[in-house]
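Working notes, structure below.
Of the protein chains in this complex, all but one are displayed in their positions.
For chain A:
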């Protein structure tokens, strides 16, 4: 069967997002509107995920689909990027750091999510997962667009820091399901966090700022 560690390694090595195209068209929109679009996209994805996660957890079966299920976080789950952050630290993030954190997180989450595709139960579930992955990719591209229009460099290298190649594989079916559970939970929390991240960015980057920047660059 699939092993979490090998898969994670593959993700790190092979996850290639399409290079963000020259943003001649979107620059006219201004970063303000791109941020709004990205915000709207996180809301859309959060809404989609609610139903999708419900269906997937039902497929995993009990106890994963029980509302009170509250397992301890195992060390292996640390590989999935967590949205949890110290309150003051989160407040103090620069725009660049804030965007970069979102970009890195969703890039990795997308990788892991694509891994669910192959083994999920029904064809319908696989189809819905595939659709969600496409939308999630759209989010990553959207974030990249915002970073570009604000003049920030995209985080370098493959999606996320290189993962230790010897990372432990899921030794049994239950632990594999546990991995899936935490992936969906972190993804959901990230989407809630992103809504707040983009709210902050909205307030701090009005469209007018970008227009001035474009003028300075001679566009």
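The rule is simple: contacts are C-beta pairs under 8 Å (C-beta built on N, C-alpha and C of every residue); 3 or more make two chains touch, one makes a residue touch a chain; residues count from 1.
In this text, contacts and distances are computed from a predicted model.
From the set "Two-component response regulator", "dolichyl-diphosphooligosaccharide--protein glycotransferase", "AP-1 complex subunit gamma" or "Ciliary neurotrophic factor receptor subunit alpha", the protein name that UniProt assigns to the chain left out of the figure is "Ciliary neurotrophic factor receptor subunit alpha".
Even with one chain removed from view, chain A keeps its contact list with that chain: residues 43, 46, 68, 70, 72-73, 82-87, 90-91, 182, 185-186, 189-190, 192-193, 195-196, 199-200, 203.
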